[in-house]
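The structure under discussion appears below in the form of structure tokens.
A protein chain is absent from this complex, but the other protein chains hold their places.
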Amino acid sequence: MRQKLRWKPWFYCVPALLLIFIVIVFPIAYTGYISLTNMNLYHWTDYGFIGFDNYARALFKFDSGFLAALGTTLVWTVLNMAIQIGLGFFIALGLNAPGLRLKRVYKTLLMVPWAVPAYISILLWRVGMFNTEFGILNKFLAMLGLGKVDFLASNGIAFLSCMALNLWMALPFMISTIDGALQSVDGSLYESATLDGAGFWVRTWSITVPAIRPIIAPAAVMTTFITFKQFDIIYLLTQQRGYMTGATLNTVITYAHQNAFASNNYGLSSAVSMLLFVVIILFSILTNRSLRED
Amino acid sequence: MTRKGKNTARLALLNAAFILLCLVTLVPVLYALSISFSGQGAALSGDLSFLPKDPTLENYRAILFDKPFLLWLKNSLFLSIGTIALSMLCAVPAAYAASRWRFAGRRGMLRVLLVLNAFPQVLSMFALFRVLRLTNTLNTHSGLVIIYAGSMCVFAIWNMKGYFDTIPREIEEASRIDGASDLQMIVRIVLPLARPAIIVTCVMVLITVWNEYLFATTFLLDSQSYSLAGGLYQLQSNDYSRNWSVFTAASMLASLPLLLVFFKIQKYMVSGLTAGGVKE
Partner (left out) sequence: MKKVTALLLALALCFAVLAGCSQSDPQDSGAPSSNPSQSNNPPTAPVTITIWHDGDEGIMQTIADQVNAQLAADQITVVFEKKTDMPNQLKLYGSDAVNAPDMYFYAHDVLGSFVAMDILAPLSDVVDTGILADHLSMTVEAGQIGGTQYLLPVYFETLVFLYNKALWEGDIPDTTEALYDYMVAHTDTAAGTYAVVNQHTNAYNVSPFINGFGGYIIDETAKPGLNDPKTIEAATYNQKFGALQADGDYNTVTTLFNEGKAAAIIGGPWLVSGIEAAGIDYGIASLSDIKLPNGNGLAPFSGIQGAGVLKVALAEKKDALAKVLTAMASPEVGVDLANKSGCAPANNKSYDDPQVAAKEMITIIQKTASTAQPMPNIPEMGSMWGPVETMLTAINKNGTDPAQAAVDAQAAAEQAIADMQ
């Protein structure tokens, strides 16, 4: 029996692990291999092994600019996650209020941003919302008799604009996850608590939150990584070629993109990717620790 | 009576808050919707209005009949269903194992999976190209299905494992006494109980596949075999060929199936657990 339990779980995991090996592990290993070669425009097919030279050069990419980008990324991730979980929780709670008859309608409407493909959302916001000449936000300001605001021009306001868009795109998932989690809370707990005279907020804090935390934790962790890795929003809103807005906002990924990937030197950029991966692993260890301490 | 009055007031307030929230959320979408019904010249305009200028259905006609929209739709459906099936077939047993049994290497495996998932996949493009070429699946939908399923697998395992953890073991043990096998138990007991998590996971996979365009346009060579997102990306990628009205019309049409899915699944979002246990 014991023998059986040692291997059985792994049998269950084999299909998933195989798939993950092909799609995630192999590419990482391959990136590691390329990082040891001189594959670039001039050695596109006839590249050879050059040892750790690329890493020596890649380390120079992790300069003060990178540290600033890392700082931005951490602030970005923490703020986004805090707001996402906080707002998502209250909205889900509101949706589950007894007697809210239009719940399904509200929920479907709130899910709409989720249904819009990401890059379409970004384009829509860049042109439809933030644009100085045609953007709805500026038209609204003009209606109030205020002057034009360039929402993407300087770092501070561009950061907030990017965050607004990220929240718009990411909240639906948080809301539906928390909403799903709320369904699993055993209602009898509330009944006894209500009998004990606990108010709504006390019940929420002492029953709901602890009950749903283990359920949403994995989703929260996964979303944290997605937020950390977020590239499209900041890149497409402020730095796309032909659309630079003046903001010099960088996350670690956009920084690496700007400094290593534009050169078409696959060896070098692979080395940067591998080092970036190490940074992300360190970050994930930190996240894990802080999660456990909670 | 006062209590009821208070409740009504509270509900009214809540409704007002939700209506406002929905409106704010929908502003960009309403804007796109109004463009999609506008004549070509009026696409971007200086006036603040959510009513289309010279209302027309021409954009919808153009996207439905001049472009292989229905073909893309079919491809998207196929890719989505394939990916959901493959990723769930792989992830459900793994999530179940990780949730139910404490085996050597379990914690390490979960941790490693999480870290692996942190690798930005955009950087894997070249390696994935090699994988597909080696397996001769470049330019096929099955190649894309494997990539999509693999990309979502870690997420699916983690997301479902969290929910499986909350399902009391006693329920399973009861059925085990009745002689049910593991597979039977997963299908008959665990999956129904974990319905919200399964649905959210499937929806997440669906959305990822539905919206993915980079791999689709890179690994498929024939635009006839593109998914909707890939096809739309190609339509608007070039500034000089971008037509906002047609593009927004296409976006609205592309989002519609997902919206229908969202609306349809809501009533299944209630866990079997609470449905049986709590609601009268």
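The first chain written gets the first letter, and so on, giving A and B; residue counts start at 1 in each chain.
The criterion applied here is as follows: contacts are C-beta pairs under 8 Å (C-beta built on N, C-alpha and C of every residue); 3 or more make two chains touch, one makes a residue touch a chain.
As the structure is a prediction and not an experimental result, all values here were calculated from the model.
Only one residue from B:Glu58, B:Asp165 or B:Asp182 touches the chain missing from this view: B:Asp182. With the whole complex as reference, residues 8, 11-12, 14-15, 40-42, 44-45, 57, 127, 131-134, 147-148, 150, 153-154, 241-246, 248, 258-260, 262-265, 268 of subunit A touch the missing chain.
In the full complex, subunit B touches the hidden chain at residues 40-41, 43-46, 75, 78, 82, 85-86, 89-90, 93, 125-126, 129, 133, 137-142, 145-146, 181-183, 217-218, 220-225, 233-234, 237-242.
Rule of thumb we're sticking to: only the chains that are shown with their structure count from here on.
Mean C-alpha position of subunit A lies 16 Å from that of subunit B. For subunit A in complex with subunit B, the residues that touch the partner chain are 5-6, 8-10, 12-13, 15-20, 22-28, 30-31, 34, 91, 94-95, 97, 99-100, 102, 104, 106-121, 123-125, 127-129, 133-134, 136, 139-140, 142-143, 168, 173, 176-177, 179-181, 183-188, 214-219, 221-222, 225, 228-229, 231, 242, 253, 266, 269-270, 273, 276-277, 280-281, 283-284, 288.
Residue ranges on subunit B touching subunit A, taken from their complex, read 7, 10-11, 14-15, 17-18, 21-22, 25-29, 31-32, 35, 44-48, 86-87, 89-91, 93-94, 96-98, 101, 103-106, 109, 111, 113-124, 126-128, 130-131, 146-147, 149-151, 153-155, 157-159, 161-163, 165-166, 196-197, 199-200, 203-204, 207, 210-211, 213, 229, 232-233, 236, 239, 244, 248, 251, 254-256, 258-259, 262-263, 266-267, 269-271, 273-274, 277-279.
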